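The complex appears here minus one protein chain, its other protein chains still in place.
== subunit A ==
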Amino acid sequence: MECVFGLVGNGFAIVAADTSAVHSILLHKNNEDKIMVLDSHKLVAASGEPGDRVQFTEYVQKNVSLYKFRNGISLTTAAAANFTRGELATALRKNPYSVNILMAGYDDEAGASLYYIDYIATLHKVDKGAFGYGSYFSLSTMDRHYRSDMSVEEAIELVDKCILEIRSRLVVAPPNFVIKIVDKDGARDYAWRQSVKDVTTAAV
């Protein structure tokens, strides 16, 4: 089951997602990147139906770029989150997308922010959020250890605690996770946490 979680720290936001692409009982690949870089200062961590996840996040990404080209200025994180919610809400009663999204971004005025967007288009600005079965473990761990204004090192320690909790307690725990960070310097990969690496050639 897909695990996505994130939190806001002192001038930055971190999101982590598992990297398993699963179809029924088969694991297709274990290095699928589910956190998309929406633009220079925004990250979208998505979980849900694989087709909807890729199609919908790409649709949002292209529309965010279009706005920038047309108007010469990027959307704020709040605006991008509200646009995403609008698209999900419009599609909800026609052909709904089954995608849950955590949108993290950094704006000069608003600082770092994290938006929780449900598959039924609930939008809420949060300090910490999570989706999936892993949320039962990561939300509880974050509730216990989270403080506002954490430094990057403290936040990564907390993320690692959550990953450890998921790995030890979730029966179908994903083996690998990717962690991405967004701050005033932009959105970028932070680290991968891999307990199983892809085997490329058979050991002889």
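Please note the rule applied: a residue touches a chain if its C-beta (ideal position, glycine included) is under 8 Å from a C-beta of that chain, and two chains touch if they have at least 3 such contacts; residues count from 1.
Throughout what follows, contacts and distances are computed from a predicted model.
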Given "NEDD8-activating enzyme E1 regulatory subunit", "Glutamyl-tRNA(Gln) amidotransferase subunit B, mitochondrial", "Proteasome subunit beta type-3" or "AP-1 complex subunit gamma", the protein name in the UniProt record of the chain not shown would be "Proteasome subunit beta type-3"
Residue of A:Val37, A:Val126 or A:Ala191 in touch with the missing chain, whole complex considered: A:Val126
Take the complete complex as the reference. Which residues in subunit A touch the chain that isn't displayed? 85, 88-89, 92-93, 116, 118, 120-124, 126, 129, 135-136, 139
